[in-house]
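With one protein chain withheld, the remaining protein chains of the complex are depicted in position.
By letter and in written order, the chains are A and B; residue numbering begins at 1 in each of them.
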Amino acid sequence: MVSEIQAASAAQRPFDVGQVLARTALGVINIGAAQPFSKASDGGAFMDQIAPNLVDVANVGDERYMMPHSFGTPLLYINTDLLEQAGYAKDHQPATMQEALEAASAILSESGFPGMYWIEGGLDYGHQAFMRANGSPYLLDERAAFNTPEGIEVMQMWQDYANEGVIPKLGGSDAGAAFNAGRLGMMVTSSAALRSTMRASEGRFDLAVYPFPPFAGKPVEVPNSGSGLMVLAQEPDRIEAAFELMAFLAQPEITNRWSRESGYMPVAVDPLADPATQAYLDENPFYAAMVEQMSNTVPTVLWPGDRVVEAQTVMANLLQDLWANEGTAAELVPEAERAVNAILEEATN
Amino acid sequence: MTLTRPWAVVAHTLCIAACLAILVPMLLVLGTSFKPYNEIFSPYPWPQNPTLSNYVAILTDADFLTYLWNSAGTTFFRVVGQLVFSVITAYAFARYEFRFREPLFFVVLGAMMIPPQLTMIPNYILIANLGWFDTWTGIIVPNLVMPLGIFLLRQHMLAFPKELFDAAEIDGAGSLKQLWLVLLPNLRPALGALTIVIFIEAWNEYFWPLLISESLASETLQIGLRKFLNEETGDDFGRLMAGVVLVSLPSLAVFFAFQRQVLETFVSSGLKG
Partner (left out) sequence: MVPLETVSAPRPGPLRRLRAIREEQVLPYVYLTPALTLLGVFVYWPLLYTIYLSFVDWNFVEETKTWVGLENYSGIYHSTLFQDAAWNSLIYIAASIPLKVLLPIPIAVFIWTMPRRIGDFYKTVVFLPTLLSFVVVALAFSWLLNPIMGFVAEVGRPYGFRLPPIFTNADLAIWGILGLSTWKVIGFNTLLYLAGLAAINRDYIEAMEIDGAGDWAIFRHLVWPLLTPTTFFVAIATVILSLNQVFTPIDVLTQGGPSNSTTNFFYMVYQYAFVTFNVGFGSAGTVMLFALLIIVTFLKAKAIEKRVHYQ
């Protein structure tokens, strides 16, 4: 998709409205292919119909460039058969991440299957999600800021539980396959996996889905995943038409219907004000977890500059090195922060 | 020739090991295509409750025929074009001495070293300027020359005894006639192998049509299969695998049709005598 946009703008036949992964949004803005929302005839007021915690997903300065569209948020998926086997009630909902990990350890010792998986995704999406949920800012003033006690604590947990075998040392799709096979106790992964997981579990194991469990004593604040809409048109009349389309798509009836049909997170201000969505929620209880978490979902922060891949790779390698026991989190996290900042320094000058 | 016993044992052991390594993943693909969704992630490659629903879903898809037509058409022209250009170009390099022969051959060889993914963007701009966007022409023309094919045929032509050309020349045959009557019949193994390879490459082409197709006017089967990899409704691996099995059948047919040529022994046009 990214290369398609790139090629299209190079050939001067851009898409008018394009769906862009949130984590590559800055790249699209960097190449000058996207239009700021202030160019809309209403000055960007159509964004008022989008939930306030989700509107600022891709901003540069005071300008907005992206409307949330196919958004996800990390949820807790539980194979309740394995949970029961580990001595818990089937409807036990872990109140905190620590409690969930305790249950995960019990699952490992009772069933022999790994107890829990933490999403990685897009090289460093998981790092950001867990560090921020534990209270580390991750990115502050265009520089990496995860070398904090909270950041180190989370990465140390990730290493310890992986060494114990509670968290399998696997990539996201492998872990998803293991969960769908009924051989992984829990996983924290995007709401985008909801429908396929429900279909895969049918007749194989009982599934429960809950909002992201907070780290003990910490507020829930999880970054979104997924993609939004950007205006990529370049000629004035097409820009205008593109913004009209955006304004149409921003209406709550439209975003709510899209959410119900696609399974993505709703993005309207109050989705439950829509009777159709309320009715849908009553029929699909797992959808409730997503709607409940919507208000705690915040925009993913993006590495600035045009060397994002390098920064993301440093983060991905941090986890891999921890899993390979090349050092402890207290040793490797500061190194990783230095490496990311060295890259950002060069990339933003 | 027939191998002596110890060598025959080695031969079969190696071949059987290779076949096992190949067939197990194949079986997984085939088996998954018959699995209902909730069985896709079971550890066993074969289905417990086999279903044809994945195949039915694809074959009843209204766009399927259009994809098939686009794939068949663009593949046909690419195969014919690549074969003709490979033969004629290799012939020039193998048969004649001429100025700049070596540097020109290196130009052909060098084209292999430029990964197509990396020149995609300048090519895309070019296609857009030529007005070939979303057309068969746009899919076919940039892919009409296959340096690998030229290189392969040249290697085979070099091994060809020149006495045969001399004889034909004395008989008064012109350059193209020599190619057609003397060389090509003897190149059947190489041409057979090349045809198979070109067909499969064209048929499975993914990156380029993905970039320049945007409607049913030119979308091929490989692009159509993308429908089943869809984050919104969950990747439909069963249908994807069924689609892959179906889409591979023409390649398999071409392989069977042309592989005879590959093992065809040296055609005796006066050589064996």
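The definition used in the following text is that a residue touches a chain if its C-beta (ideal position, glycine included) is under 8 Å from a C-beta of that chain, and two chains touch if they have at least 3 such contacts.
As the structure is a prediction and not an experimental result, all values here were calculated from the model.
**Student:** Decide which residue listed in A:S295, A:Q320 or A:T348 touches the omitted chain of the complex.
**Tutor:** A:Q320
**Student:** Given the contact definition stated above, which residue among B:N38, B:T89 or B:T220 touches the chain not shown here?
**Tutor:** Of all options in B:N38, B:T89 or B:T220, contact with the hidden chain holds for B:T89.
**Student:** Out of B:I58, B:A128 or B:I196, which residue would touch the omitted chain in the full complex?
**Tutor:** Missing-chain contact among the listed residues: B:I196.
**Student:** Identify the residues of chain A touching the omitted chain, counting contacts across the whole complex.
**Tutor:** Here the touching residues of chain A are 2-3, 6, 9-10, 24, 27-28, 30-33, 113-114, 123, 168-171, 173-174, 177-178, 181, 183-184, 234, 306-310, 313-314, 316-317, 320-321, 323-324, 339, 343, 346.
**Student:** Touching the absent chain: which residues on chain B qualify?
**Tutor:** Contacting residues on chain B, toward the hidden partner: 1-4, 7, 10-12, 14-15, 18-19, 21-26, 28-29, 32, 41-45, 85, 88-89, 91-98, 101, 104, 107-115, 117-119, 121-123, 126, 141-145, 147-148, 150-152, 155-160, 162, 165-166, 169-170, 175, 186, 189-190, 192-193, 196-197, 200, 204, 206, 222, 225, 237, 240-241, 244, 247-248, 251-252, 255-256, 259, 262-266, 271-272.
The working rule: only the chains that are shown with their structure count from here on.
**Student:** What is the distance, in whole Å, between the centres of chain A and chain B, each centre taken as the mean of its C-alpha atoms?
**Tutor:** That gives a centre separation of 40 Å.
**Student:** Can you list the residues on chain A that touch chain B in the complex?
**Tutor:** Touching chain B: residues 3-4, 6-7, 10-13, 70, 177-178, 180-181, 192-193, 195-197, 199-204, 262-264 of chain A.
**Student:** Could you please specify the touching residues of chain B with respect to chain A in the complex?
**Tutor:** 37-38, 40-43, 120-121, 124-125, 127-129, 133, 210-211, 231-235
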